[in-house]
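The complex appears here minus one protein chain, its other protein chains still in place.
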Amino acid sequence: MRQTRTWVMLLPALLVIAVLFIMPLSYSLLLSLNFFSITTHTTVGIQAYLNVLTSQSFLNSFVFSLEIASVSTAMSILIAIVVSMVLRRRVAGRRFALFAYQFNIPVPHFVVAFSVLLLLTQTGLVSRWLYALGIISSSSSFPMLVFDQYGIGIIITYVLKFFPFIGIAVLSLLLTTVGDYEQQAATLGANGLKRFFYVLLPMMMPAILFSSILCFAYAFGSYEVPFLLGSTYPKTLALLAYQQFTNINLNSRPEAFAIANVITLVMIVLVIAEYTQLTAMNKMAVKRDH
Amino acid sequence: MTFLSLKALTKKYDCTKGECVKGIDLDVERGQTVVLLGPSGCGKTTTLKMIAGLVPANSGDILLEGRSILADPPEKRGVSMVFQKTLLFPHMTVAQNIGFGLKMRGEKQGEIEKKVNEMLKLIKLEGYGTRRTTQLSGGQEQRVSLARGLIIEPKVLLLDEPLSALDAKLRQEMRELIQELKERFDVTIIFVTHDQQEAVMLADKIALMIDGEIVQYDAPQAFFTRPRTRSVAEFFGWTNFISAVQTGKEVNCCLGEFQFNELESFNGEVDLAIRPESAELCGTDEGLAATVLSSMYMGTRVHYVMGCMGTQLKISLDASKLLKIGDTIHLKFNQGMIWAVRMDRCLDEDNVRVKDLTVQPGLAALSQPTKILSEVTPTKHDRPLQ
Partner (left out) sequence: MLALLYLAIIATIVPIILWSFSFRWAYPSLLPAWSLAAWDYVFQQNAIIVALIDSIAVSSAVTLFTMVLGFTAAKALGTREFRGKVAVELLVLLPAIVPAISAVMGMSGIFTLLKCENTFLGVVLAQIPFGMPYMIMGLASAFKNYDMEYEQAASTLGASRWRTLIEVTVPAIFPALVVSCLFTFVVSWSQYLLTLIIGGSAVNTLPLALFALMGSGDYGIACAVSIIFILPVLVLLVLSSKYLTTNGISNGGVNQL
């Protein structure tokens, strides 16, 4: 029967994800609830969560992760839109620009982070140029962009990686389907700005939303980049979880899992929210392809 | 002053593929429906887009009400366009789509609603205002698209093959709607199509474009009685082209001598073009002798290929009398459906010309007909003739 065959086709992938991903997540949940406790004093329950959610360091980390993720995603969206709007015209050097646009995609995040490290620390390359130009008098006058309180270096790293990713999705739309609609709008009396807000932007929204969710999720939960460029306090949630995980004190273990599970929960909520929004938008999407 | 004027409008994409517009001139009177007709790739859509301002011209000018609009961006030209793909904005409702142009102009919401509702009545989609565009059928989409283009009362409405994706019945309905709306809004229409029948039905004047040039610009009847060149004639169903020589207003060919009073005076080689419907059976004492070589039954008429005076003619006769292959009959021709057409500039080798026939009326052919006929094998058909 057709239905069974469909499920047979889906089976390998679903099995892989179930066993290698869902199971670890469930195991993590159980461990956070102390199901397999190693010390005799602890009981099954949400103690770990209570500890975690009331701790100042957790709350600071949560806010810190949120701030980094939102700022980098928002900036990336803006830059992606601007650059893509420019690149869709046949400007000089366009072919090279298009290649450059895709260039950052395969470069791993932490390599970009390393580069940012080399450039923007107080003894980094940019600081040296400013010193040579006489704009600053010593390395300590250079603003603290890396290892700082706000995660600026981290944000810059993410933006460098995110904007081409979102931008390419946007550009491909602009060059194909959405472009035709813009012409139609022009013949109906809409000038450039109006065309952008009433036609281009709404039609690019699903693509932008989808790619930026991926970016936001990455920025929120990533370990490598904040590890390289972050200060000791505050840590992002991923770093905090890892810290607890590798803590000698075994009592921290459940808390590590608890933190990780909070991250998971936030992500799941995000996915569901995004999905609802996208289906609502898809109802308006171009169904018929002429 | 002509309402809309194209002067030497040129656009070069890739002329080897025929994708360009080569300096066309066109004058459109206010309130007319002009159809740009032509085969695919002849440049008609490009021309339309240049009028709309979506494609910049390489050279030439476009004048609307005496003023050049060449430098104006599309949104300022007072020209609205309906595309082949309906391009209804998917994130807006039907009402929002129709009212879009009015909103861009800055009209008040109340006014917009009023006009949109009126429009919905006109296109017989009352009550559809709040629907999403994905819920519409193809014909309904086109109606909304049309409404959207007309509600802003443009000076010129451009239509780019809007009906080609619809089935025959819908197409007819849409044509009637376009006529209705045109009268209601008193708008000048330029309509692009490759369908000759559609052009004839809708147009006040047809501009036939081939390879980027307007080959003939005339009322529809003229294409059936006075085509200018061979490609025009072929496009409009003229099936027979006999090599001939024109001197002044007289044309000589193997079928005889023809005098055309309204033909432009010319000296040189032409083709004598004969419409398939121009022939009639007649008595053996008049007309020209012809032999049936093949036939194809079409219902009310029968298409014959006949050998006549050393050449082959495609003739369409009434089906009331069916002829058999090999029958010899006499034909006389209605001179209203015969014309002399000029050569086109680019003649390819496929143009079959009956060769080497001297021009004396009838005589040369008489010495050759049996030879030519015997070289021709009559085509066999499945359906036996009665």
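When the chains are written out, they are named A and B in that same order, and each has its own residue count from 1.
In the analysis below, a contact is a pair of C-beta atoms (placed from the backbone, for glycine too) under 8 Å apart; a residue touches a chain by one contact, two chains touch by 3 or more.
Small disclaimer: the values here were computed from a predicted structure and weren't measured.
Enquirer: Going by the stated contact criterion, tell me the shown chains that border the hidden chain.
Expert: Per the touch rule above, the missing chain touches A.
Enquirer: Among A:N34, A:Q184 or A:S222, which one touches the chain that has been omitted from the display?
Expert: A:S222
Enquirer: Of A:N104, A:N191, A:S231 or A:N251, which residue touches the hidden chain?
Expert: Among A:N104, A:N191, A:S231 or A:N251, only A:N104 touches the chain that is not shown.
Enquirer: Tell me which of A:S172, A:N191 or A:S231 is the one touching the absent chain.
Expert: Here the residue in touch with the unshown chain is A:S172.
Enquirer: Kindly note down the residues of subunit A that lie in touch with the hidden chain.
Expert: 2-3, 6-14, 16-17, 20-21, 23-28, 31, 79, 82-83, 86-87, 91, 93, 97-112, 114-119, 123, 125, 127-129, 131-132, 139, 160, 163, 165, 168-169, 171-173, 175-176, 206-207, 210-211, 213-214, 217-218, 220-224, 227-228, 237-238, 241-242, 245, 256-257, 260-261, 263-264, 267-268, 270-272, 274-275, 278-279, 282
Convention: only the chains that are shown with their structure count from here on.
Enquirer: Between subunit A and subunit B, what is the gap in Å from one C-alpha centre to the other?
Expert: It comes to 57 Å between the two C-alpha centres.
Enquirer: Which bits of subunit B are touching subunit A when the two form their complex?
Expert: 52-54, 73-75, 79-81, 83-87, 89-92, 100-101, 104-105, 132-134, 148-149, 152, 158, 165
Enquirer: Can you check the complex and tell me which residues of subunit A touch subunit B?
Expert: Its residues touching subunit B are 180-181, 183-191, 194, 198-199, 202-203, 205, 281, 283-288, 290.
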